[in-house]
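Remarks on the structure that follows.
A single protein chain has been omitted from the complex, and every remaining protein chain is retained in its original position.
The block that comes next holds chain A.
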Amino acid sequence: MIRSTHLPLLITIATFLLAFTLCASQYPAMLSTRVVANLLTDNAFLGIAAVGMTFVILSGGIDLSVGSVIAFTGVFLAVILRDTSIHPLVAFVLVLAITISFGAAMGAMIHYLEMPPFIVTLAGMFLARGAAYVLSTDSVPITHEFYDTLQSLYWKAPGGGRFRLTGIIMLLTFLAGIIVAHRTRFGQNVYALGGGLSTARLMGVPLARTTIGIYATSGGLAGLAGIIFSLYTSAGYSLATVGVELDAIAAVVIGGTLLTGGTGFVAGTFFGILIMGLIQTFIVFDGTLSSWWTKIVIGGLLFGFILLQKGLTWATTLRRKPATEFAAQS
């Protein structure tokens, strides 16, 4: 039997399949492996950031700093590769260490100072974007042979589609995210935290460690997304990826995760990303629609999925109502 908690996920997948079928029936060329491969490559950085966002939202928090951290990572890599002769892999480790500690610091502020995540990560968003400006206000190109090697790594599928390394890293991140969320103590703690702070405390969930861990994960994944983005664009620019946090939040919500926390799936976010990517691909294929329709359609989808979740919660509480009817009336 299908459990009601799985329904949003199933509906997201159904929406994606339906949308893809509709698109493909209008433009048969969409069925090619090229389109599928590009869908993965173009949304790789967003997908990785959205995995971190899923954990944050599952815990009942929010992370507004994601887009700025991605931009900071790109600029940091570009500047450090331009000015020093260290190997990109060392630079990757360095930047991941910075972004993980940045996330951990935000988590610590949220937990120990009892401040709302919204405000703390908002300040983090300003700080990371500001740090990117300080490093460089220009778009700095990255020219390193190691980058060329990484960019030339792909698996050519029949039909001409190129499944690049970045897309594969995104898939691996999602896989790892699913395993961590459902098969580890940390994942269970995240769900418990999203279910309610006081209940989690009574259950013996280590609140400090979990909160810091969640925001460190989100920061680290934003850093990884920044690395992928720099591979995608071969440059670091401090004005890049403005508003990506909103796209990530939208993908998480479209993927069926409740913004109140506690309910949702990392896999749902994956299909949320694919749906958003599909809308853009369709607009490119169509050619006559203006780019702003993307925003309007994504807003409409958001609304649809929120209504759906609302309807589901309403339906499930309605079934239980007879027992509590008196309490509800009084």
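What we mean here is this: a residue touches a chain if its C-beta (ideal position, glycine included) is under 8 Å from a C-beta of that chain, and two chains touch if they have at least 3 such contacts; residues count from 1.
Throughout what follows, contacts and distances are computed from a predicted model.
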Chain excluded from display, named as in UniProt, from "Biotin synthase auxiliary protein", "Gas vesicle protein", "Putative sugar uptake ABC transporter permease protein" or "beta-galactosidase": "Putative sugar uptake ABC transporter permease protein"
Hidden partner chain, touching residue among A:94, A:171 or A:259: A:259
Hidden partner interface residues of chain A, rising order: 62, 64, 109, 112-116, 118-120, 122-127, 129-131, 133-134, 137, 246, 249-250, 253, 259-260, 290, 292-296, 298-300, 302-303, 306-307, 310
